[in-house]
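One protein chain is absent from this view; the other protein chains keep their places.
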Amino acid sequence: MPNIYAGELVEVSQEVLAGLGALARTAGQGFITISNGHGAWQMALCNTLSAGDKVLVCESGRFAVIWGEMAAVSGVQVEVMAGSDRGPVDPEALAARLAADVNQEIAAILIVQTDTASSVRNDIERIGQVVTDSGHRALLMVDCIASLGCERFEMDAWGVDITIASSQKGLMVPPGLGFCWAGPRALTAYESAGLRVGHFDWAPRMNAEAVYQNYNGTPPVSHLFGLRESMRMIAEEGGLEAVWARHQVLADAVRAAVQAWSTPDGLNFNITSPDHRSNAVTAVRTGSVSSVELQERCEAGAGLTLGIGLANSAESTFRIGHMGHLNPPSILGTLATVEAALRAIGAPVGTSGISAAAEVISKSL
Amino acid sequence: MPNIYAGELVEVSQEVLAGLGALARTAGQGFITISNGHGAWQMALCNTLSAGDKVLVCESGRFAVIWGEMAAVSGVQVEVMAGSDRGPVDPEALAARLAADVNQEIAAILIVQTDTASSVRNDIERIGQVVTDSGHRALLMVDCIASLGCERFEMDAWGVDITIASSQKGLMVPPGLGFCWAGPRALTAYESAGLRVGHFDWAPRMNAEAVYQNYNGTPPVSHLFGLRESMRMIAEEGGLEAVWARHQVLADAVRAAVQAWSTPDGLNFNITSPDHRSNAVTAVRTGSVSSVELQERCEAGAGLTLGIGLANSAESTFRIGHMGHLNPPSILGTLATVEAALRAIGAPVGTSGISAAAEVISKSL
Amino acid sequence: MPNIYAGELVEVSQEVLAGLGALARTAGQGFITISNGHGAWQMALCNTLSAGDKVLVCESGRFAVIWGEMAAVSGVQVEVMAGSDRGPVDPEALAARLAADVNQEIAAILIVQTDTASSVRNDIERIGQVVTDSGHRALLMVDCIASLGCERFEMDAWGVDITIASSQKGLMVPPGLGFCWAGPRALTAYESAGLRVGHFDWAPRMNAEAVYQNYNGTPPVSHLFGLRESMRMIAEEGGLEAVWARHQVLADAVRAAVQAWSTPDGLNFNITSPDHRSNAVTAVRTGSVSSVELQERCEAGAGLTLGIGLANSAESTFRIGHMGHLNPPSILGTLATVEAALRAIGAPVGTSGISAAAEVISKSL
Partner (left out) sequence: MPNIYAGELVEVSQEVLAGLGALARTAGQGFITISNGHGAWQMALCNTLSAGDKVLVCESGRFAVIWGEMAAVSGVQVEVMAGSDRGPVDPEALAARLAADVNQEIAAILIVQTDTASSVRNDIERIGQVVTDSGHRALLMVDCIASLGCERFEMDAWGVDITIASSQKGLMVPPGLGFCWAGPRALTAYESAGLRVGHFDWAPRMNAEAVYQNYNGTPPVSHLFGLRESMRMIAEEGGLEAVWARHQVLADAVRAAVQAWSTPDGLNFNITSPDHRSNAVTAVRTGSVSSVELQERCEAGAGLTLGIGLANSAESTFRIGHMGHLNPPSILGTLATVEAALRAIGAPVGTSGISAAAEVISKSL
């Protein structure tokens, strides 16, 4: 265990805290929680809301809804603006709902940029514009857990008040750190927040003199070293713009493969609109094909772990993650293995997906 | 990242969760938080208390008081039973206070087994007896962060309702995991707890069907592997009894050294009563000697990091940690280096402390 | 540094030495050199030959010839039986040469199972039969550096006298260990070998009482732990037969891709005969296509390192290694990336190689 009062650990902590804002493109205040992403959700809720407040959950898959359920445990009223698990949140519906809230009862809007189950990408830039244009007091809280470091995200430019992320996806660090960024409107809301709890309380963390105050106790030593390395890797690659561009190419390759495999009674994209497919993960509907059997073939025969599922369609969906520390050989190897497994189980496939994916990659070489 | 739905990680999680109870000697329910020890404090408070409840903080150093301050943020009334930073909580004073609380207003008693700043060891067995004998409804909550795995602790036999610990001391895992054990009275209190927050909520964690529910989200992968190894190391050494015996010998060696160094105007134990000195850490008052200078000599000349301080005596106190993964050469090397530094700065010392410490160790070889 | 006289290191050393024979399928004596494969070549030469002896080098690429050059430095006469770098050693030519050596001047025959530059696989079983049938005294020395753990090899059943290997290919350990196995005829030759040098001398290593004698000095601590893990991984996979079967499938996939890519003026196999293509590595002639440009595209754009070259054709050859710790996703990812790079530079390609490779893999799932 290193000294937590002086020396290298203090420098590491200062370096990562100083670099937090750039990750979310914000001049706001960044916080690190020792937790998974759900802990960072909790920090956002506790520091800005009071019991009896209302939050509007913008449904587009599973995770915004679960975040809302967390708020409900604290006595917050939760209204779900129903959405699909095959498409994005509708900005116009949000505009209408805010316009209808003449008494400004909604204290916060909860939305994800990417839902890792449905693989939707919400248009946060447009959502932010809607909230800004509405003149509503509601805070815009965006969960970027699955998308930060994979997908363009501009917290300040897009009018986002709170951003949430965690260490184990685009940031390439083992799970164990959550992130929460707060803009000016969120910090104002903090002043009257009734749900504050000591462990997540912003004030002592903002005014920290010693490293342990930034983490409300013993700092997460090993993860801080990991996060510093991750930030340096991003810089060495050319910064976030370069990292986003790499994810775009790899996601395009995945989508080319899925498009090629598609058949009327077989595979297809879960997200129907091409404009709203995530650059971090792609969910695939398998139609008449058993995703469980597909998963088993990949695992047993090729050592590839395929994520299956989506709440109500575990047997007919699988997901390909394409986030974080990966390159063309790793994503192409995944796609080729899936294609081999599809053939092995006699699934109906259109044309060679892996060939189409290689074609996409060839344009980036 | 391993699969979190099946395979090795699931086995690791099940193994460590199954082994939790034995660490605290309880048949109660164990929980793992992804956090430092303060996060586990928060879990204990949120799941058992309501705003307006009163907690009685038993002061004996710094940490129980800080725990109380955390409770106050949530609107809990905090009464501090004043104590010294040079001695233990007085069980008879606690008995008197509970007897005086005829309306049973006190909902919980917060106490540490070992205060890592003062190095006191409270007599939790006796404290537990006092609470039990009083017939009071107050929950007995014990912070074993600095002592678990170093010092005998018997949660059930001693009548403790909630126990708190963390990964980075006696359990020898990097910081990043907190632990909370709840006995029957605590689980009953949970049913009416008004401070519940979703991230720390016990019910979903107790009834988990999938690994992620045990951790309210993504599990702490790397730390779970570390914890499993730690539990196996404890078993290989002969179990907790053997681990406690090793800590006893090493702590005796430290105390023999401090005793030998002691002079009227120089070094002495912070904890005046020999019966209440911790087996995990020893705080030393340095009298006329500058602990800052001592620290600097050890660090610059010998690569040894000495912890100094105690709230109001940073310049005249230092602490020697003797917890977790250590053996006679490591603790004797520390003591000999301190002795060398004491000589280097011309500090008054009685006799050779390292010689006395080696004498203690010789009896265990 | 662990104790090298007792305890875990001694157990590790004993375990790996006891397991050596099974790796080469021999009841003969196995030796570990701290070296690369060339050090193991040297051990074989020094312990069996004398200055003035003649060795017959069976050319089929680069490495047997280099081994012969090493022998020449010690004053051994070297005769090269000329071969091609696009095909195997001809067993009938060897039979004829041995028959012609009526005075039995040839003391040893040097041959590789797989030449990692040409990617040929020599038929060692047939070669062994030729030597046995000839009744010649010459020792058959086989370099399995590139093939051990990838390709069936039966030292005793095939009549091989000395086998050479190293740690960093099929055995999946970092470079730093060489291996030499000696059968009965080789141990007889040792008795009169004039080239013996102390560091490689067999006798003290065979009669070792202490661990350091097995390595003529300090043992290679970290590599021994690695080798033990490697041996355990092979056992967990189901033993050498299972490992060979996996290599066969992956090599078939590579060959299916190369076959699909082949065109008259573009890519083709370096080894013309399908029966003599290695299961560990595949060398590809690129015809009019620049292998240097192909390498650059793979490296810069996709992070894939492609080996190019062959003594006299660096610009028009590349090689795909498929040995050791790899699985379908890793080999398919490599092939797909090469295919993308071929398209990127506008190389003539027949049909989709990666699609063909995925078809091969599908049959194994």
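Each chain carries a letter (A, B and C) given by its place in the written order, and its residues are counted from 1.
Keep this in mind: contacts are C-beta pairs under 8 Å (C-beta built on N, C-alpha and C of every residue); 3 or more make two chains touch, one makes a residue touch a chain.
All values reported here derive from a predicted model rather than from experimental measurement.
Undergrad: Specify the shown partners of the omitted chain in the complete complex.
TA: It touches the following shown chains in the full complex: B, C.
Undergrad: Which is it among C:52, C:184 or C:217 that touches the chain not included here?
TA: C:217
Undergrad: Which candidate, B:20, B:258 or B:335, sits in contact with the chain we can't see?
TA: Counting the whole complex, the residue in contact with the absent chain is B:335.
Undergrad: Please identify, in ascending order, the residues of chain B that touch the omitted chain?
TA: 297-298, 300-304, 327-337, 339-344, 352, 354-355, 357-359, 361-365
Undergrad: For chain C, enumerate the residues touching the unshown chain of the complex.
TA: Listed in rising order, the touching residues are 1-3, 5, 7, 33-39, 41-42, 46, 69-74, 166, 168, 174-176, 195-201, 215-223, 305, 307.
The rule is simple: only the chains that are shown with their structure count from here on.
Undergrad: Chain by chain, through touching neighbours only, how many steps does the shortest route from chain B to chain C take?
TA: 2
Undergrad: Upon optimal superposition of chain A on chain B over Cα atoms, what rotation angle is obtained, reported to the nearest 5 degrees?
TA: With C-alpha atoms aligned, the rotation comes to 180 degrees.
Undergrad: Taking each chain's centre as the mean position of its Cα atoms, how many Å separate chain B from chain C?
TA: The mean C-alpha positions of chain B and chain C differ by 57 Å.
Undergrad: How far is the middle of chain A from the middle of chain B, if each middle is the mean of its Cα atoms, in Å?
TA: 36
Undergrad: Per the centroid of Cα atoms for each chain, what is the distance between chain A and chain C, given in Å?
TA: Their C-alpha centroids are separated by 47 Å.
Undergrad: Can you list every residue of chain C that touches 2 or more other chains, as numbers and ranges?
TA: In chain C, nothing touches at least two other chains.
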